[in-house]
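Structure first, commentary second.
Chains shown are a subset, placed as in the full complex.
Per-chain numbering from 1; labels A, B and C assigned in written order.
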């Protein structure tokens, strides 16, 4: 079963995002919301970890949370897709299960 | 698709209530069913009617209340968490011998079993918290 | 009602925040619904089930003994992550003896604590139908 992992913590502040990456399975999807959106940016101390996870997982970011923090979509890592709240809902419907990393 | 949503944080302090509100609105717009929204931990504070934020800020508790009434949502506040934090409806306040209550229209107070039942009955259970 | 695979994921230390206590309250309630329940203890969540907790001076009640009741409610799958223990200098010896009685094996007392690797934990998580995080 494919799982949607929802992560809402900055990877620079908490280990939650790391823990999420360590427990997600190949074929799963990861959605960054709230403070986790800052993890989508390329050229950060976290970017390489996320790129490695993208080898076998799909990664998404909630666009509104990115722009709220002054980060434009053209700075995110290649291959990460932006979604709005409707897209967030679609992700929860398209994956059989979800897990929130709090 | 049928959803249960759990919210673990109070309004303003963390974004989880905001995000859950936008999520529920988007799900309703797409024609999904919201079986239940369960407010747990500090999430129970989303159900107070005594909030008056600055005029240029959102009033989250009222937005939940109005969304609930408009769509007939089952907005459930966990009774155990509510008792710890001072969120009361009229009958519970009376039962506890308290002189006031503070719940906003559209919410109801019930037990933790409602969360588990939501998980069983729904196709998806989504948790928002800190 | 249908039977689903429920997992309660515990990532936070007890007492510093209320999540451990209120998570345990949900778990105990879930027992009444005859679901396939398991608990995951990862990251700081492993501190929730250490033995010898003593809250005398911090003003909070010590709720660690309530984990011992889980076995009586047929909640017997407590997955604890090996890597999380090791990073914190802990071993299974530091955890409470949490047990259940197997009615299919002449009520033999068995440990509810299952130490798993991160990789095994990921596989167990992948099988769940409802995952509640605290």
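Basically, contacts are C-beta pairs under 8 Å (C-beta built on N, C-alpha and C of every residue); 3 or more make two chains touch, one makes a residue touch a chain.
Since the structure is predicted, the reported quantities are computational estimates derived from the model, not experimental observations.
What you see is one copy per chain type; the file as a whole holds them as A x2, B x2, C x2.
Definition applied: only the chains that are shown with their structure count from here on.
Chain C has its Cα centroid 27 Å from the Cα centroid of chain A.
Chain A and chain B have Cα centroids lying 26 Å from one another.
The set of chain C residues that touch two or more partner chains comprises 130-131, 133-134. Along chain A, residues 97-98, 100, 102 each make contact with two or more other chains. By the touch criterion stated above, chain B contacts chain C in their complex at residues 6, 8, 40-41, 80-81, 111-113, 115-117, 119-121, 125, 127, 129.
Residue ranges of chain B in contact with chain A, taken from their complex: 1, 3, 8, 15-16, 19, 22-23, 25-27, 29-30, 32, 124-130. Those residues of chain C lying in contact with chain B across their complex are 1-2, 4, 6, 18-19, 22, 25-26, 29-30, 32-33, 35, 130-134.
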